[in-house]
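For this depiction, one protein chain was excluded, whereas all remaining protein chains were kept in their positions.
To keep things simple, chains are lettered A, B and C as they appear, and every chain counts its residues starting from 1.
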Amino acid sequence: MHLPENRNKRKIFNDPVYGFISIPFDTIFDLIEHPYFQRLRRIKQTGLTHLVYPGALHTRFHHAMGTMHLMGLAIDTLRSKGVDISEEEAEAVTIAILLHDIGHGPFSHALEHSLVSGISHEEISSCFMQKLNDEFNGKLSLAIQIFNNQYPKKFLHQLVASQLDMDRLDYLKRDSFFTGVSEGVISTDRIITMLNVVNDELAIEEKGIYSIEKFIIARRLMYWQVYLHKTVLSAENLLVKILQRAKELAEQNERLFCTPPLEFFLYNKVNKDTFKNDDKTLDIFAQLDDFDVMASVKVWQSHPDKILSLLCQNMVNRKLYKIKLRKKPFHKNDFEAEKKQISSQFNVNEKELQYFIFTDKIINNAYNPKHDKINILFKDGSILDIAEAADNLNISALSKPVTKYFLCYLKS
Amino acid sequence: MHLPENRNKRKIFNDPVYGFISIPFDTIFDLIEHPYFQRLRRIKQTGLTHLVYPGALHTRFHHAMGTMHLMGLAIDTLRSKGVDISEEEAEAVTIAILLHDIGHGPFSHALEHSLVSGISHEEISSCFMQKLNDEFNGKLSLAIQIFNNQYPKKFLHQLVASQLDMDRLDYLKRDSFFTGVSEGVISTDRIITMLNVVNDELAIEEKGIYSIEKFIIARRLMYWQVYLHKTVLSAENLLVKILQRAKELAEQNERLFCTPPLEFFLYNKVNKDTFKNDDKTLDIFAQLDDFDVMASVKVWQSHPDKILSLLCQNMVNRKLYKIKLRKKPFHKNDFEAEKKQISSQFNVNEKELQYFIFTDKIINNAYNPKHDKINILFKDGSILDIAEAADNLNISALSKPVTKYFLCYLKS
Amino acid sequence: MHLPENRNKRKIFNDPVYGFISIPFDTIFDLIEHPYFQRLRRIKQTGLTHLVYPGALHTRFHHAMGTMHLMGLAIDTLRSKGVDISEEEAEAVTIAILLHDIGHGPFSHALEHSLVSGISHEEISSCFMQKLNDEFNGKLSLAIQIFNNQYPKKFLHQLVASQLDMDRLDYLKRDSFFTGVSEGVISTDRIITMLNVVNDELAIEEKGIYSIEKFIIARRLMYWQVYLHKTVLSAENLLVKILQRAKELAEQNERLFCTPPLEFFLYNKVNKDTFKNDDKTLDIFAQLDDFDVMASVKVWQSHPDKILSLLCQNMVNRKLYKIKLRKKPFHKNDFEAEKKQISSQFNVNEKELQYFIFTDKIINNAYNPKHDKINILFKDGSILDIAEAADNLNISALSKPVTKYFLCYLKS
Partner (left out) sequence: MHLPENRNKRKIFNDPVYGFISIPFDTIFDLIEHPYFQRLRRIKQTGLTHLVYPGALHTRFHHAMGTMHLMGLAIDTLRSKGVDISEEEAEAVTIAILLHDIGHGPFSHALEHSLVSGISHEEISSCFMQKLNDEFNGKLSLAIQIFNNQYPKKFLHQLVASQLDMDRLDYLKRDSFFTGVSEGVISTDRIITMLNVVNDELAIEEKGIYSIEKFIIARRLMYWQVYLHKTVLSAENLLVKILQRAKELAEQNERLFCTPPLEFFLYNKVNKDTFKNDDKTLDIFAQLDDFDVMASVKVWQSHPDKILSLLCQNMVNRKLYKIKLRKKPFHKNDFEAEKKQISSQFNVNEKELQYFIFTDKIINNAYNPKHDKINILFKDGSILDIAEAADNLNISALSKPVTKYFLCYLKS
């Protein structure tokens, strides 16, 4: 009997969102197989959102595959309209989108406010790409150029990072799908079909203008209803507080049950320099995922530190902070009485109170033409920003950011 | 400022499968809030299936909510046809379906072949229900009677456990949805609409007969394409082997990094007696979930035992066993050469070979009239088993179980 | 052998949009069976839109069934929130919505600009309801009161006719579905779930505010992309011109092939008075449907009048007017040259030119708070119009109507 290796690099993935996803290039297959990328299977795309929307357990792996799929559609569409994209560029821009989020850690937002500081996930993505490029003998060089917007054809970068990039198109659709917030669904097909390139910039053809309006409003809705949903904020802030408390205890050399990679990040100061200068940091970061964090949080429920144990019990049993969200800021005086009550009830001092009651703000900016615009291409060849191209002032209105303020507090 | 408790027990859940799920009874709300039930949020419904279908990360929590939703529809339908179901019975049968799977541990199938032996998840479910009944002052007594088929109205039990129970209706639909295997989708709406009760037994009205054929074929398809997919089998068997090896090492008092609940199950013999006679066992079991297992597996990648570390690296980096699936059994002689090659290549003895190459069988039984039948109710009031009622022998054919055999082996 | 009548008035309809639609009241069943209502099976909901979106062949019958279904959901939701709706009122408001469009003729918009003048479809609906009420011995009296907004509980009328009535909820969803313009899809489920009644007015609960924003933008999009799509406008205007020409010829006593009901409306002057004072008019109107119009248009392709025959050939073979759509009006001078060219090419005089080139305007008003507002209900019980309640000025912007102008002309 013969045991053959039948390694087919043109594998097909089932995706409930798009049906089938196929792998377009052999290098892509090898990147997907790499432990750095497989790790994304263990990092949820939307952190703790599943505590509000139980279906939202999809991973950054799945999102990355989705962006790769959409990139293929975008390349086909642009080529069919005469935009010149070589095979090499097609592979590179697909690699760039596949790896655009590879620097995300578990519960990324919470992590960046506690364990890892002074370095963004985009910068960590760059570190990973650099290291992979070494391993792959320079095959990622063009992808990295595009990712960093250093490649002459600027529109390729825009497919990876802009207001209409494949990242946004996929995450809005995917997050809508898995949360069940069907109103966030966008028509990626139609938007991609309307893509074109003018003066080396991405543009949407005129008849797609209402699809873009809808895309902007869907994005706004997803922010309020999912990403900035008040219970999601409450859960994320609870995790921030847990990790901050753990870090605080670690700095006092308290013993904490930890998986090895989490231990490294709790008991060491890690910042941009350590990432860039010490190979070990990136390797250990690559071992860190949702399992390290949640397995440790579960054990910390019985830690002797009463604050840590209480917060962890609340997380595990989904007893989240009560939260109030409103348009005007919370001033100290607004919750002086509550602080006193909490202080006496939980018997905590002024400094410890930050784990029990606190306030912060959030911003929702459905369309931000300052960073980069969404261009509308008219039949006569002229180009306008969507806010000006619209036949109504509604998009202008949506380009004004909306700020809200929240107060979180523990209830007895 | 006033910080109110606004606890609304009639909360609505978003479910991408059904749209909205509402909570029908206050006791149900309290059960969902209980840590025993919240724990199901951390146990995936389909174990390691996500290694083949990346979307299949949905949890037993979500499935249980889905069955609760379908039970509500079934109760409404049956009542509209004059079937007598009191409010008390409606609540009880809904509790019974909500808790029907509460005894599942993480990666249930793998667990039952390694850490926990001699007790089924159904029996553990019973233990949980008993304990919850104590806490809820007997409010679950009727639900337990129905669950155990000790209640006079037998059809209520059939709604919880039979060939057309709400469990199957939900899991087929939900697993299809999250895997993206759209062909497994069944029309739960239509099937429930066709439900009726005759002689205290569930029956499907005549015009629903083709829907049931489709349901049986969809079930068959889901077994081959998802539950018994060869790569899924490979992954599950890899986890079984990992846990068996870990248990073996634990029995030799080797030190293993573990979360506390996993440690308990690794370093102690646990069986039906310990569950029934020692309260602690159930409580510790209730702390065990996917995070304990996978966080530990990740750490074991660097364990000194070369077999354990190799298997764990393979799991984490998705280098699964090669697997062959066929209709006739594998005899020893069929893979003698492979054993020799593996033995020399990995330098392992005869006993250790079981971790590198092994064979087993699987059975797919799309429709099993021996356990309980699917009754078809004709307009003249007569009842027939679907296999007899069908206008063709295809259902009879499907009531014959199909057995297949597989061989798993590690490649260098 | 016995041939029984098994008339089940609680029949279930398959609807690709909602799955199943069941008939809630016996009177509703009898109304659906009535020839006046069956007639709606032969009148397409969106006229000639199928010439652009080939799937848009759904009928006013199907839409009416859909509104009936949504009304059932709305009644359930409102009752569950403590709003008092008696069985009698529930039946009446369901009848009112079922019949709200019964006065529509074939290609309603075109018809009102040619064959029938001085009476709106709403008034014809009233005539039908009155006549049905006579036949049904007064069973429709309450429904008619609600339809005419003469019933004390004003919110019941709002369910039938307002910015959030079941009519709009169904037609946006249904038209999106059948055209395939998936971006017009609205979440009827979610919107209905958020309905409440305050001070006898419908209101949407605060957390539904983004769903309403999305609803308004979807409506705007459906107007531009479907109802006011330029090719749809071109087709509709072609039919208007055909019917105007036929009427003109009929007034000159030219013979035209016609089905009997169409003959009546071509060769007689019909207005509000004839409808109200002459029973025959309503009865003949009830015989008129899409088949009468299109079958005649097909025959007119070979009519001796060269204008009529040319226009009809263009309709049948889908050679529609060229059309230009823009924000500023077309002045005479803008197309003087074209008129001359057409005039000489087709050899037509100044008066006849109106059939070959003409201009008109359209208005899209996504949200019109002047007619009636969409109320948002806050947790503290206060009520605000959505344009004020929104956290951004985008809805205010959308309450400004957008006017566009078009020029249609025949090409050689």
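Note that contacts are C-beta pairs under 8 Å (C-beta built on N, C-alpha and C of every residue); 3 or more make two chains touch, one makes a residue touch a chain.
The shown structure was predicted, so the numbers you read here are calculated from the model rather than taken from an experiment.
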| item | value |
| --- | --- |
| Selected residue (touches chain absent from view) among B:34, B:109, B:153 or B:220 | B:220 |
| Which residue of B:185, B:198 or B:383 touches the chain not shown here | B:185 |
| Absent-chain interface as seen on chain C, which is shown | 1, 3, 5, 13-17, 19, 33, 35, 38, 41-42, 50-51, 53-55, 57-59, 61-62, 65, 177-182, 257, 259-260, 287, 289-292, 294-296, 298-299, 316-318, 322, 324, 334-335, 337-338, 409, 411 |
| Sites on chain A contacted by the missing partner chain, in the whole complex | 12, 19-20, 189-190, 193 |
| Chain B residues that touch the omitted chain in the full complex | 182-183, 185-187, 190, 210-211, 213-214, 217-218, 220-221, 224-225, 327, 366, 391-398, 400, 402, 404 |
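We adopt the following convention: only the chains that are shown with their structure count from here on.
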| item | value |
| --- | --- |
| Chain C against chain B, contact positions shared by both copies (same if over half, else different) | same |
| Distance between chain centroids, defined by C-alpha means - chain A, chain C (Å) | 44 |
| Computed distance of Cα centres, chain B from chain A, in Å | 31 |
| For chain B paired with chain C, centre-to-centre distance based on mean C-alpha positions, whole Å | 50 |
| Sequence positions of chain C contacting 2 or more other chains | 190 |
